[in-house]
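These notes are about the structure you will find just below.
A single protein chain has been omitted; all remaining protein chains appear in their positions.
Chain nomenclature is as follows: A and B, assigned in order of appearance, with residue numbering initiated at 1 for each chain independently.
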Amino acid sequence: MIESSKVHKILYGGDYNPEQWPEEIWKEDMRLFKLAHIDVVTLNVFSWAALQPDEITYDFSKLDKIMEYVKENGLKVCFATSTGAHPAWMARKYPDILRVEHNGMKRKFGARHNSCPNSPTYRKYSVALAAKLAERYKDYDNIVAWHISNEYGGECYCENCEKAFRVWLHKKYGTLDELNRVWNTSFWGHTFYDWDDVVLPDMRSEEFNWDGIRTNFQGISLDYRRFNSDSILDCYKLERDAVKEYTPDIPVTTNLMGFYPSLDYQKWAKEMDFISWDSYPSFGAETENNAMAHDLMRGLKGGKPFALMEQTPSVSNWHTYCALKRPGVMRLYSYQAAAHGADTIMFFQMRRSIGACEKYHGAVIDHVGNENTRVFREITALGEELTELSDTLLGARTPAEVAVVFDWDNWWATVLSAGPSRCINYYEEIYQYYKALLNLHIPMDFVGVDDDLSGYKVVMAPMLYMCKDGYDEKIRSFVKAGGTFLTSYFSGYVEDHDLVITGGYPGRLRDILGIWVEESDAIPAGDAGMKHTFAYKDVTYPAEVLCDLSHTEGAETLATYDNDFYAGMPVLTCNTFGSGKACYVATRSNQDFYRTFLTDIMKEAGVEPLAEGSDKVEITLRENKNGSFLFLLNPTDESQEVTLKKAGTDLLGGMTYQAGEKVVLPAKAVAIVQSR
Amino acid sequence: MIESSKVHKILYGGDYNPEQWPEEIWKEDMRLFKLAHIDVVTLNVFSWAALQPDEITYDFSKLDKIMEYVKENGLKVCFATSTGAHPAWMARKYPDILRVEHNGMKRKFGARHNSCPNSPTYRKYSVALAAKLAERYKDYDNIVAWHISNEYGGECYCENCEKAFRVWLHKKYGTLDELNRVWNTSFWGHTFYDWDDVVLPDMRSEEFNWDGIRTNFQGISLDYRRFNSDSILDCYKLERDAVKEYTPDIPVTTNLMGFYPSLDYQKWAKEMDFISWDSYPSFGAETENNAMAHDLMRGLKGGKPFALMEQTPSVSNWHTYCALKRPGVMRLYSYQAAAHGADTIMFFQMRRSIGACEKYHGAVIDHVGNENTRVFREITALGEELTELSDTLLGARTPAEVAVVFDWDNWWATVLSAGPSRCINYYEEIYQYYKALLNLHIPMDFVGVDDDLSGYKVVMAPMLYMCKDGYDEKIRSFVKAGGTFLTSYFSGYVEDHDLVITGGYPGRLRDILGIWVEESDAIPAGDAGMKHTFAYKDVTYPAEVLCDLSHTEGAETLATYDNDFYAGMPVLTCNTFGSGKACYVATRSNQDFYRTFLTDIMKEAGVEPLAEGSDKVEITLRENKNGSFLFLLNPTDESQEVTLKKAGTDLLGGMTYQAGEKVVLPAKAVAIVQSR
Partner (left out) sequence: MIESSKVHKILYGGDYNPEQWPEEIWKEDMRLFKLAHIDVVTLNVFSWAALQPDEITYDFSKLDKIMEYVKENGLKVCFATSTGAHPAWMARKYPDILRVEHNGMKRKFGARHNSCPNSPTYRKYSVALAAKLAERYKDYDNIVAWHISNEYGGECYCENCEKAFRVWLHKKYGTLDELNRVWNTSFWGHTFYDWDDVVLPDMRSEEFNWDGIRTNFQGISLDYRRFNSDSILDCYKLERDAVKEYTPDIPVTTNLMGFYPSLDYQKWAKEMDFISWDSYPSFGAETENNAMAHDLMRGLKGGKPFALMEQTPSVSNWHTYCALKRPGVMRLYSYQAAAHGADTIMFFQMRRSIGACEKYHGAVIDHVGNENTRVFREITALGEELTELSDTLLGARTPAEVAVVFDWDNWWATVLSAGPSRCINYYEEIYQYYKALLNLHIPMDFVGVDDDLSGYKVVMAPMLYMCKDGYDEKIRSFVKAGGTFLTSYFSGYVEDHDLVITGGYPGRLRDILGIWVEESDAIPAGDAGMKHTFAYKDVTYPAEVLCDLSHTEGAETLATYDNDFYAGMPVLTCNTFGSGKACYVATRSNQDFYRTFLTDIMKEAGVEPLAEGSDKVEITLRENKNGSFLFLLNPTDESQEVTLKKAGTDLLGGMTYQAGEKVVLPAKAVAIVQSR
C-alpha cells in the first residue's frame, strides 16, 4: 500500500511508457485514463539508455515533459529509477556489468535484469542515476512512491561475484576453520586452506543437472543463495539510500514476485517501506495459488497493506498458451488482491507497445487504440467501483489466529537436498495446508522464523526441514504456553548450515513432538504398484511422497499405516507438551485429509471459520476504523452460497444482509460485506 | 531441371565418391551403373582436403582421373565445388573459418557445413577452389551443371559475423535513429548510440530457450535471420561468379532442402540457374508433406522444372528408426518429384561408404557390392522406364489457377513471436490448406510476396502475420479485379520489421476482409476441458490453436463460435470487395472443414479439379509441346480409382483410356496419362 498523505482511495493505474510514443498520442492517453478512472502511473521503468546516452551525459528533457504532463493531468506517479536494464553502451564499455550464467557463459548486452549485482560499474551508475532523479524531481508532490529498479532477481557467477562471495563468507564465518566446519568440507576432501580456494557453486564446480539442479555441497550452494540475495539487496539499498537523501518522506518499494525462489524476501522486506508485487497467475491455475502469494506478500511486513504493482488486464505474452482472462476475471483478481490486503491495484501496462517481446501482452489501451474494447470496458467499470469505494478500505488489516511458517532458507535447503526424493517440494507441501485452510474459511498469516508467534492459537510449519538455532526454543515456548503446533515429514533434520542434528530425527523438535523418526521411505510418483494408505477416523487416505517410519516417545498415535513392512507404525501423532500440543503428519496426503484433519485441529484450538458455506468461495476479512469487511469471491463458473455470521452491507452490490442470511454469489462475483 | 543442350531425357544418377575407393572398384561401378541405366553422377562434393592438401598446393591428379573415367564411360557430371566442408589444416591455421554456436561455443574442426559465412579465409579459399576447378575442367562437355558447395545452412555467431551484421544493418537502415525505430529499442531501454553497441541475438544476448527458442527483440532476431541467409548467399554468389567466368553456359545450382528455415530460398532462387533439392521424407510422414515441398521448390523459379538432387533409394541413417522404403516406394517418390515438376531424379548415394556416419545410408550399390539386391532391382526397373520416357516430359510446366503465398520473413516472424501461443505454426497452417487442395485434386503454385498474382483466380495466404509494405495493396488490387483472397487468424498484425500496425487487427487487411479482430484466445493443446467448435453448413468442426474474437465491418458471417463467452461471434467471414471477395478463417480447424470450405470457395471462383475420384490419389498435371500429362500416384496400400476427364494413354503402363473412364491404381502404383 502506498501509504501517504497524498492517497485517499485505492490507487488505480499501471506502467506507462509515453517515451515509446510520439507526444500526440499522450493526449489521447490522458483522455482514456480519465474515462477509466486511472489515477496513478508507474513511470520511468526502462529509461536508463534514454536518460544517460553516454558516460558523462544525462538528458532529462523528455522525462521533464512527461512528469509535467502527467502532473497537469492530475495523475499520481509511482516513480521508477530505471535501473532494471542497463544501457548498451555501458555493456560495451564495462563488461563487468554483464552477468555470467550458471554454466559459465558470459552474457553480452541484451534482455533485462541483466546486471551483475557485484559489478562496480553497475553500482556506481545505478546509484548515480537514482540520486539524480531524486534530486531533480524531489518537489513533485504527486510522486507517491519510489519504485527501485524492476523485478530484481536472477543469479550471477562472474569473477566479481566470486570475489565478493569470499568477502561475504569471511565476514560471516571469520575463519577458514569455521567455514570448513559449516560446509563439512572434510567430506570428499574439500578442505579450504585459503579463502581464494573457494569458487562459486555452479555447473563448473559443485552443481549439476540431474532431474533438476543438484549440488554436491548443500552448504556451499545454500550460502551462495544467501549471498546472491544479499548482493542484489545491496544494490536495492544503495539506490534506496540515494533517493532517501533527497526525498526522505516518499515511501520506497520495489516490485516483488510472490513465491520467487532467488531472493529472500523476508530479509528484503525489512528494507522496504511497503511491499508491492506483480501477480501473473497462469490460465487454469487454482486461484488458491494466487491467494497464497498475496498472503505471503502481506506477511512480509507483518500484515501491512501492500500494492498490487502489476497484473495483466487481459493476456500475458509469455505463457505457452496465452488464453484470455474471461469476462469478470480481471475484476475478480483485483478484488482478490484487496481481499488479502492490497490497497493499490495496478496493471502492466497502460498502452501496448508496437515492437519487441511484450507487444502481445495485455494493456489498458490495446493496439486498436480506443475505448471500444471489452477489456477497456471492464477496466472502466472497475475504476468506477474503486472510485466509489473511496477510502473506506484503506489501511484495513486482516486478523488471524493461525500462522503458517515460511522460510526462504528452508526452501533452498529442501530444493538442494540430495535425497530422500526428488518429489520433496516445500512449496507444494505448504500449499496443501494453505489450501485446506482457505477452503475452510480460516484466516491465516504467513510468518518468518524471526516473527513473533505469541499472538496465534495455531502455528503450522509443514516440512520444517531446517530448524534453525533457537527456533525449536521458540516453538517449545509457544506450545508450552498452550499453543498448537503442527509439522510434517522431513522436518527438524538440520540446523542453519544444513548440517544434520544427530541423535535422531526430527532433531531439536523430537521432544516437542514426542516421536523418533527412524527411517523415511520415498514413494515413487505415480507408481500404481505402491499405493500406501492410512485411515483417519475410519476414512482411508493416501500416503505419498515420503513415509516416515517413526516411533512415539510420548505422543498419541492418531493413525497408522495400512501397508508395507511399516503397517501399524504411526502416521499421525499428537503430543501433549506443556499446556499445548504438537502434531505430526508423517507423510503427504490429499485435500480431503488435510481439510478433515485441520477442521479437527482448529476446533480443538478454538479457531473458527469466517463463515459457513461453499468451500469454493474464497472468504477473507479485513478491519479498520470503518468497520470489518468480509470479502467473498466466487472464482467458479457456477453460483455459490455463503451464510453470514454477522449482518452487513455489500459495498459493491449495495445489498444488506442479516446475520445468518445467505449471500448468493453468481459466477466470478465479488461481495464486500461491511459490518460495524 | 538441368536445362542444357546436352540433356535429352530425365537424368538419372546420384552422388558418386570414387575417391573413397580403390580404382579397381571403379570398373565394377561402371558395370553396375550401366545395368541400372545411370547416366549422371554428382562428383567432387567433399574433396576439398584432397584437392588442397595445404595452403599453397593443389592436387587435381585423382580428380583428373575420375573426370576422364566417367567421361569415357558416357556419364554426365553434376560438378560440385567441394566447399561444403573445409580441410582440417585450414581450421587449425585459420580459426576464423570455424563457427560459433548459438550459446557462444566456438567450434573446432569437425562435421560439415562448418564454415563461418563471413570468414575471410573461407571466402578467399572457397572462391579460389571454385575458380581453379572451372578453369581446369571447363572443356568437359559432359558437365551438365555446377553444384556449388552442399546443403548450405546453419548459423554462426562469431565476432566476424557480428561485425558483418553491423555493416549489413548500416547499409540497410542508414542511421541509428532508423535502427532504433525499426527495432523499437525504446522498449526495455535498448537504445543504441553506436553501431558497435549492436551484438548478435543469441543465448548470450536476446535469445533464450523456453519451450523452444525465444527472443526479447523480434526485430533484432528477424534481421539476424535475414543477415545470416544473405551472408551464406554471398558465399554462394562468390563461387557462382567464379565458375561463370570460365563456364558461362553451364547452369549453376546448389542443393536446397525444401522447407528449410534458415535460408530465404526465395531470395536465393534469384541467383540460381535452376532449383535442385534433397528430399528425405521420414518413414510414416504423410506424402502430402513431400508434395508440398516439391511445389515450394518449383515455385521458387516461377514453375521452371527442377532437379531432385538427392533421395535415398532405401534407408536414411539418421532417423530415430531407419525403416526401409517398402517395395515400390522409391519409384513412387521418384515419380512424385516428376509429377510436381522435376526433370532429374538423383540419389544419395551411388555406393555405400565403409566408414563414418553415412555408411548405413542407402545406396544404389550396397555393401554387398553387387546387383543382386531388391533395391538395385528397383533402381534398374525405374532406370528402364526413364530411358523409355526419353524426352517426352522434359520442360513440361504445371498450370494452376490457385496460388498459395509463402514467405520466409513471415515464417521467421511467426516463429519468433512472443504470444499468443507456442502452437502458432506457419508451416502447419499452410499445410492444412495445401493438403486439402491436393486431396481435392486442385493444382496450385507457391508464390512469394514479390510474385505476380494477376494470373490466378484464388490467392490463399493463411497466417499472413507479416503483411509487408505494399503487399496489402497487391492483394487489394487482386481482389478488386475479381480475385478470391483467403487468409486466416494471426494475419496482418505487423509490417516488415515486426512492428504492429496499430488501429486494429488485421491491420492493412482490415478493409479488404471487412472485419476487426478485437482479441485472440489461445486454446491449450489437448485440453479436453476446453473444446471449441463451430458449425459450417450444419456440420460441426473444431476450433483450435487460436480463436479470434472479431467483428464484421461489411463482411458476411458464414459461421460463428458455439462456445465460451464468444459464442456467436464470427469464425468464418467473406467480404465482397470490388469485383472479388476476401474470406477469413478465424481459427484452426481440421481437414474435413478445409476440404469442405475450399470446395465451396473453388466452385464459386470457377476453379475445377483435375479429375474425380479417390482423394487419396495424388494428381498433378504437366504440359509441354508433347501434350498434357496427368500424373496419378497412389501412395496407399490399397487399390484406388480415378475417373479421367480427358482421353489419354498411360506412358508407363501403356493402357489407353477414354474420357470418363476409370483408372484403377494398385497400391503404390503410378500412371502418367498423356493427352494431346
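Rule of thumb we're sticking to: contacts are C-beta pairs under 8 Å (C-beta built on N, C-alpha and C of every residue); 3 or more make two chains touch, one makes a residue touch a chain.
Being a predicted model, the structure only gives us computed values, none of them experimental.
For the chain missing from the display, the contacting residue among B:Lys270, B:Arg374 or B:Lys480 is B:Arg374, taking the whole complex into account. Screening B:Ser47, B:Thr287 or B:Asn410 against the full complex identifies B:Ser47 as the residue touching the chain left out. Considering the whole complex, the residue from B:Asn142, B:Ser314 or B:Thr587 that touches the absent chain is B:Ser314. When the whole complex is considered, the residue among B:Leu11, B:Ile66 or B:Ala85 that touches the unshown chain is B:Ala85. Those residues of chain A that touch the chain absent from the view are 103-104, 182-194, 196-206, 208, 210-211, 214-219, 417-423, 497-500, 502-505, 516, 518-525, 527, 549, 564-565. As for the chain not pictured, it touches chain B at residues 17, 19-20, 46-50, 53-54, 82, 85-89, 91-92, 105-112, 283-284, 314-324, 326-327, 352-361, 366-369, 373-375.
In this section, only the chains that are shown with their structure count from here on.
Inter-chain centre distance (chain A to chain B, centres taken as mean C-alpha positions): 49 Å.
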